[in-house]
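What you see is the complex with one protein chain gone and the rest in place.
Up next is subunit A:
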Amino acid sequence: MKQYSFILLGMVLLMLTACGPSAPQFRGTVLEPAEPAFDFTLIDEQGQPFTLSEQKGQVVVLFFGFTMCPDICPAALADLSVVSRELGADAEAIQVALVSLDPERDTSERLQQYVTAFDPRFKGLRGDEATLAPILKSYGVYSEQRELPNSAMGYTIDHSGFIYAIDKAGNWRILFAHGTAVEDITADLRLLAREGG
């Protein structure tokens, strides 16, 4: 009798491990069902077009911000640069990009200076408002220009601070809230980086 329960236990364990790889444990918010990420073409920090759908085979990590942003943007990009370092060789399958919410002030030169200070592989993308609007809508990015009459900044951009991960097949898979631990982002991106593409 005891033997049977051992065999049963063994079978259950086998079944569990068989299921494991197909259901990886992500720590960020998983979008289910995963849907194709909204495609777009923006201009990168080198002045070259960057089309999301042409990045298939790469995991694309998007953050929406602006270079005059004091807090959330540098914090998110600094976190992502640590993530890249932690990922080691897996980082080669990952492209991090900052999408500017302030194309008026964020020129390509400025974006280049800004993003490469965090990691030389990071991209800085920009587009005019008409190009940006449907992208923001599709990813649920909140962004609003606020006049600051009492500040030398002139205006600021109120914006949401999510990080978006798009897998190698071009599906938007994971959403990280601002302040998600670096180790959690690293673990999730490593899983995505090791998926077949």
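Definition applied: contacts are C-beta pairs under 8 Å (C-beta built on N, C-alpha and C of every residue); 3 or more make two chains touch, one makes a residue touch a chain; residues count from 1.
Throughout what follows, contacts and distances are computed from a predicted model.
Per UniProt, the protein behind the absent chain is "Copper chaperone PCu(A)C"; the candidates were "Decaprenylphospho-beta-D-erythro-pentofuranosid-2-ulose 2-reductase", "Carbon-monoxide dehydrogenase medium subunit", "Copper chaperone PCu(A)C" or "Peptide/nickel transport system permease protein". Listed by residue number, the positions of subunit A touching the unshown chain are 43, 47-49, 67-72, 74-75, 78, 103-105, 107-110, 112-114, 117, 126-128, 142, 146, 148, 150-156, 158-162, 177-178.
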